[in-house]
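Here the complex is missing one protein chain, while the rest keep their positions.
For subunit A:
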Amino acid sequence: MSMVYINIFLAFIMSLMGLLMYRSHLMSSLLCLEGMMLSLFIMMAVAILNNHLTLASMTPIILLVFAACEAALGLSLLVMVSNTYGTDYVQNLNLLQC
């Protein structure tokens, strides 16, 4: 593998760590989710352009669309939690009835 791919792959692993290990704010995991999406997008675009795989040229765009939807969902969940608790501390997510 060339150096570029390993670099971008490392960026993906960093974001994954950030998604799985966070202290208190729910927002940080959402941000890392965006980071993962970004690195995937770059990797996909570079691979396709380097290997002249024209058929798959629209896959990055589709990836963007789905990432936008999931970001919206994540944000709405964040807003719901913030509505009931005022903050988005993850320690609030016990199943006390709202």
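By definition in this document, a contact is a pair of C-beta atoms (placed from the backbone, for glycine too) under 8 Å apart; a residue touches a chain by one contact, two chains touch by 3 or more; residues count from 1.
Throughout what follows, contacts and distances are computed from a predicted model.
K.L.:
Assign the chain not included in the display its UniProt protein name, restricting the answer to "NADH-ubiquinone oxidoreductase chain 5", "COMM domain-containing protein 6", "Ubiquilin 2" or "PIGU protein".
P.N.:
Of the names offered in "NADH-ubiquinone oxidoreductase chain 5", "COMM domain-containing protein 6", "Ubiquilin 2" or "PIGU protein", the one UniProt assigns to the missing chain is "NADH-ubiquinone oxidoreductase chain 5".
K.L.:
Touch as defined at the start, partner being the missing chain; which of A:M3, A:L20 or A:C69 qualifies?
P.N.:
A:L20
K.L.:
Can you list, in ascending order, the subunit A residues touching the missing chain?
P.N.:
So the residues of subunit A touching the missing chain come out as 16-17, 19-22, 29, 90, 92-95, 97.
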